[in-house]
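Complex shown without one protein chain; remaining protein chains in place.
Naming follows writing order (A, B and C), and every chain is counted from residue 1.
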Amino acid sequence: MNIKLVKEDIESALIRQLERISGEDVKKCYQCGNCSAGCPVAYAMDVPPAQMIRFLQLGRGGEAFGAGSMWLCVGCLQCYSRCPKNVSAASLFEALRQMRLRSGGGHEEVREIPLPFLKGAPQQALVCGFRKLVG
Amino acid sequence: MSEHAQYEQTGAFEPKIMAFVCNWCTYAGADLAGTSRLEYRPNVRIIKLPCTGRIDPLFIIKAFENGADGVLVSGCHPGDCHYTTGNYHARRRWIAFKSLMEFTGIDMRRLHFSWVSASEAIKWVDLINGITEEVKILGPFVEYKGLKGEENG
Amino acid sequence: MMKIPYYPGCTLNTVAKGLDTSARESAAALGFEMEELKGWNCCGAAFPLTPDNLIGLTAPAKVLLNAKKEGGGSVMTLCSVCYNVLKRTNRVLRDDKEKRSIVTGFIEEDYDGSIDVIHYLEVLRDRVGFEKIKEAVKRPLKGIRAGAYYGCMLLRPFKEMGIDDHEAPTIMEGLLRALGCEAVDFPDKAECCGAHLAMTRTDIVERLSGNVMRSAAGRGAELIVTSCPLCQYNLEKSQKKTLEETPGYREVPVVYFTQLLGLALGQDEDTLGLGKNLWDIRPLLKSKGV
Partner (left out) sequence: MARIGVFVCQCGNNIEGTVDTKKVAEEAQKLPGVVYSRNYKFMCSSPGQEMLKEAIKKHRLDGVLVSACSPHMHEKTFRKASDAAGLNPFRCEMANIREQCSWVHHDRTKKTGTVKGNDLTRMAIERLKRNRPLKKINIPVTRRALVIGGGIAGIQAALDIAEGGREVILVEREPSIGGNMARLSETFPTMDCSQCILTPKMVEVELNEKIKLYAYSEVEKVDGYIGNFTVRIRRKAKYVDEDLCTGCGECIEKCPFKAGSEFELGLTSRKVIYTPFPQSVPNIPVIDAPNCPKFQKDKCGACAVVCGPKAIDFKQKDTVVEEKVGAVVVATGYQMMPNERFGEYGYGRFKDVISGMQFERLASSSGPTGGEIRRPSDGKVPETVVFIQCVGSRDEAKGVSYCSKVCCMYTAKHTMLFRHKVKSGQAYVFYMDIRAGGKRYEEFVRKAIEKDGAMYLRGRVSRVYEKDGKVVVCGADTLSNSQVEIEADMVVLATAVVSRKGSDGLARTIGIGSDRHGFYNEYHPKLKPVETVNAGIYLAGACMGPMDIPESVNMGSAAAGKVLGLFSSEEMAREPIVANVNERVCNACWDCVVACPYSAIERFTVKNGQGDVMGMHAKVNEGVCQGCGVCVAACRSKAIDLAGYTDEQVFAAINAF
């Protein structure tokens, strides 16, 4: 990958908006990798949490939005509870989702969800899932 | 035309500024402005004290009484005080004193409080030029001079 | 009899009925009554992860408001997720005046976060006491090696939940021992089960829940207890896959901690809803002579 770094990207409105929504300051992260180490779904992510924050630090919103990682984070808060800098990667993932959902993009179509699941699953799974994944 | 021309007495009002500064930071900063040959308005007269914490509010009133049109108090930056906490005392005193001065009718643009370190010659220059300009616009401060006159007379 | 206002939440009214009924029966046996809130709504099933999402706080705020109006100084939950959402929302309303005014403005009634949100487990530990439960046990679950699965929502974030140490919790083990079980400690007891990914990514849930179950079974757990209906669902369901993939793995029943409590207190297996489980606990009980 070749990234051309420019000040305008690093200070871009997009990143600031993500910070505002998430309540996080990406500069605080010093890239220790603890979030990626403890994240239960990082193995399935194309961009694991620490790297996602790194992209945001570099002003690369495109890479962060382009990755599917945000749809995998379930908010278990393992990252946040062990972060030495009190940064919540989960909040940043949620902010990415929120921005995507607010702009009309959704991740899942309700009709694609299997009927047996809809019948048998606890309501909370559906409520929570719909809130996080469906626009 | 050389720069000094603008400072020459042209009959216009030239304010007198009195500066109370601490020995370790601001006095040294003002010295540095000299060694760096920076130029600034000649309206200021410095009185050196060991620390801004030594400054009695009465000094300021006396300065006004003796013809100062503006007064500056300047010392080390918070945390840099040569005497550890002297400038914090000065700041606390200043906060209390400021409202009192306002109450007595002194325009707060005549009274300035600043931190200038031993390395901040440029800040010192800008500060003096700024205050001189500001006080010049305000015109002479006469209320307290009158008081002295009465007392002496 | 001590009365404690109780918020069941959606899932306990339907899929997780067993969690509800077993808890009520056990409470009665232990000397307190769970008084269901007259008016309640869904808590939203997820505390908003971003601080600017205030709309997500309105539903739980409404629940808390009703609880206060009904006169209790506290409200108790059973479901880990409800507990998490209500407790954290309550804290926001208590500590953040600005957010409180927006949220309460939206629900058109003020609520100041003044009630306490507590979990059934806390009542057992702090108000009833494990010692007293031990005395009340009629059917000691001797010889059963049970593992306690905490999941995420009961414990994290620690600063806000504070029910127990978030890295090495022991509250459920304390209960298990009081019931006569042998509590099995296993490393993955606070790892994620996959949660709502059950909806879209069963492969991930199977892997995460499978890890939890293998970790527990590896330490000799014959039974898992939990306090979250979604964890229960995931841990139970994913085992089909685990059985296929893991040689030597045998299914492990996953029940609510209240079901085990009810059992030990001598309640009827049917009213506890044990029959609804995918993996039946009863053969285990039989084999242990309980």
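Here is the rule we go by: contacts are C-beta pairs under 8 Å (C-beta built on N, C-alpha and C of every residue); 3 or more make two chains touch, one makes a residue touch a chain.
Every value quoted in this text rests on a predicted model; they were computed, and no experiment measured them.
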Quiz item: If the full complex is used, which shown chains touch the chain that is missing here?
Solution: A, B, C
Self-check item: Which residue of A:Leu18, A:Ala42 or A:Ile113 touches the chain not shown here
Solution: A:Ala42
Quiz item: If the missing chain were put back, which residues of chain A would it touch?
Solution: 30-34, 36-39, 42-43, 48, 50-51, 78, 82-86
Quiz item: On chain B, what residues meet the omitted chain?
Solution: 2-4, 7-9, 16, 18, 27-28, 30-35, 37-40, 42, 45-51, 53-57, 59, 62-63, 66-68, 82-86, 89-90, 93, 125
Exercise. Go through chain C and note every residue touching the omitted chain.
Key: 165-168, 187-188, 218
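Heads up, the rule we're going with is that only the chains that are shown with their structure count from here on.
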Exercise. Quick one: label the inter-chain contact graph as line, ring, star, complete or other.
Key: other
Exercise. Please report how many Å separate the Cα centroid of chain A from that of chain C, as a whole number.
Key: 27
Practice problem: Could you put a whole-Å number on the gap between the CA centroids of chain B and chain C? | Solution: 68
Quiz item: Cα centroid separation between chain A and chain B, in whole Å?
Solution: 55
Exercise. Note the residues in chain C that touch 2 or more other chains, in rising order.
Key: none
Quiz prompt | For chain B, residues that touch 2 or more chains besides their own | solution = none
Exercise. Flag every residue of chain C that touches chain A in the complex, lowest number first.
Key: 9-11, 14-16, 42, 44-46, 48-53, 56, 79, 81, 152, 156-158, 166, 191-192, 194-201, 204, 208, 229-230, 232-233
Exercise. Give every residue of chain A touching chain C within the complex, in rising order.
Key: 20-23, 40-41, 44, 71-72, 74-78, 80-81, 88, 90-91, 93-95, 98, 107-108, 113, 117, 120-129, 131-133
